[in-house]
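Questions regarding the structure given below will be posed in turn.
Note that one protein chain is taken out, while the other chains of the complex remain in position.
Residue numbering begins at 1 within each chain, and the chains themselves are lettered A and B in the order written.
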Amino acid sequence: MPSITSPQTSSGKAVAATSGVSMRHSRRRRRLYTVENPKKSVTLTVVTGLFTLYCLLPLGWLVINATKSQSDFVSSFGLAPGHRFALWDNVVEVFRYQDGIFSRWLLNTLLYVVVGATVSTFLAALAGYALAKLRFSGKRVFLFVILGSIAVPGIALAIPQFLLFAKLGITNTPWAVLIPCFINPFGLYLMWVFTAEAVPTDLLEAAKVDGAGELRTFIQIALPMLAPASVTVLLFSFVSIWNNYFLPLIMLKDPNWYPLTIGLNEWNKLGSTAGDGALIQNLVITAALLTIVPLIIAFLTLQRYWRSGLSLGAVKG
Amino acid sequence: MGHPSRLDTSAAATTSTDPTEQPVPARERGRTPAGLAFIAPFGMLFALVYIVPILYAAYLSLFQQKLIGGNTFSGLANYRKLVQDAQFWDSVGRVFGFTLIQVPIMLILAVALALALDSRRLHGIRFMRVSIFLPYAVPAVVSTLMWGFLLGVKYGLFGSLDDALGVNLDPFAPNTTLISIGVMVTWAFTGFNMLIFYAVLKAVPHELYEAAALDGASEFQVVRRVKLPALRGSLVIAVIFSIIGTFQMFNEPQILPSMVANSGITTHYTPNLYAYNLAFTGSQQGYAAALALVMAAITIGVAYAVQIRGLRNAFDH
Partner (left out) sequence: MRLHRKARFLSAALVPMLVLAGCSGGTAGSDGKQVNLTVWSWDGTVEKSVPGFEAENPNIKVKVVNAGSSYDEYTALDNAIQAGSGVPDLAMFEYFAVPYFAIPGKLADLGKFGVDGLEKDYVRAAWNDVTVNGKVYGLPSDYGPSAMFYNEATLKKAGVNEPPATWDEYYEDAKKVHALGGNYYIAQDTGDLFFLLSLIWQAGGRPFKVNGTKVHIDFTDEGTTKAVAFWQKMLDEHLLNTKITAWSDDWNRALNDGTLASQIMGGWLTSTLPDRAPKAAGQFRVALMPQWTQGDKVGAENGGSAFGIPAAAKHKDAAYKFLEYFTHGAGLSPRVEAGAFVPVTPVLDSTDFQSKPSSYFGDQKVGAVLAQASNSVASGWQFPPFFEWARSIYGDLVSKFYTTGEGSLAGILEEWKQRMVKYGNEQGFTVD
């Protein structure tokens, strides 16, 4: 994976486009421009860069405004800095407001995200693998039922889901949030397609000839090859659970189990709905920035697993 | 594009290719019970979270709820009422139009970005990849705050732009709001789709590129002959997921009215918003359930049509 191991990490330096620099950086002394390490295109960089700007501009607003006090926030232009650099004060206040409930929300979210994303990715890989590589009857029905179910607007299912969970006695507990998180139909499909493309059947056959059971074949042979897909699914689960809002809102009434999104919305609503609630936009924005940081870290940590090409090549070659 | 993933636990889903069309192993492996065992955990939880609530919703849709008088069995009355409900069809028309325009734009952007990143001809690949994906990680409540500033005509960036150009455009007038929502949705979900395509491209065996390079194939020929065909399966998935996502559009129209007044967003702006308002403020759970099921049927119909088309195209090549 060149983006990790190769010289391209010196990103942003325009000089890197020249062959000389490229050569100097190249540890693998192969051809100058290869598939692995082609000539850089300035035009392409600029065009993609423009889109990146579109993506980052609102986030820039977030960063700038996280450094403002509430009074600067309502009285200064959005992209201009405030009179006082208040980022640190804001961060401290976020963790102190309402007896420090933010830390509790942060821990809850971490619990939901780590357990939810891991379990859902594993279940999706298990089922996706079975769909792609194992034969059993009812596959078609299974797929059709899932497609049909997902097309039902989730909003309208919230009340039946709530009533069902209430009957099971798990509303207002972490289970009410976790159990729906375990299901990631999108991840299932991704896993299914990936397994079909990335896991050679021959290899599985070979493992079975060697006497490995289905589960062992899956865990030892298929799972490592599914690393890029797993990481993608994990990341998507991670983010969607992190941003999960509607279901916890219905299921939870105890602020001690709230995830960040609910808490953040409650804080924001204090000032944005009619009434005498406290106006703490500075805390909402700083808290939002703080909640994005772990996601960035997760993304950066996970992205080094996108090396599927290598394992595939090893098998086919 | 998975809007539901922000409000629901799981991304929306669908099938990409018909299971029987899958590259099933050539040698019949026998109908092992392992297949069912692999699918069982996902299947059982899926039943709990989706199937049972859907059945319950179907049951509810046969009743009319009254604040005074309670529930009464009404047969198909809710469905008959829905067919004649101009507000419902107004919302369906809106999401259809939105889907027709926004989904192609977003997916073309996503594919182009994935190809650009995968070409390795960019500077700052890692930075851009993270940046483009980041918007997906921003909680809706915060992204609405950001866009409220960026598109605001009085104190926002758009207002400054208007002043500078001497024009008087309002992004949140009744006839422009949908465009602004498109900008917000594209911002939030392009990176999500880009990442899927990128992950698929990563799985393309490298020898294919090497071989193409040895044949003297140009970059564009490689894209056309190797990369785009590789993306086809995931593109079909992405199209269908995006259709489901836009059909279930909810967050943006739900949050915007608190920020801008008279943007033209009504309580029946999208089918999902309508279902929500019926079920939650209107105490018409049965009617909302009927709406959700009809909407699911419409979504499945459209998704199925697209899937057939997508598959046929796949076979043409």
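By definition in this document, a residue touches a chain if its C-beta (ideal position, glycine included) is under 8 Å from a C-beta of that chain, and two chains touch if they have at least 3 such contacts.
Note that the coordinates shown come from a computational prediction; the quantities given were computed from them, not determined experimentally.
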Residue in contact with the excluded chain [from B:Val141, B:Leu157, B:Met194 or B:Val260]: B:Val260
From B:Phe149, B:Phe189, B:Tyr209 or B:Phe241, residue that would touch the chain that is not displayed: B:Phe149
Sites on subunit A contacted by the missing partner chain, in the whole complex: 70-71, 74-75, 159, 162-163, 166-167, 169, 171-172, 249-250, 253-255, 266, 269-279, 281
Residue numbers in subunit B that touch the chain omitted from display: 64, 66-69, 145, 148-149, 152-155, 173-174, 257-264, 266-268, 277, 280-283
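Everything that follows uses one rule, which is that only the chains that are shown with their structure count from here on.
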Distance between the centres, which are taken as Cα means, of subunit B and subunit A, whole angstrom: 16
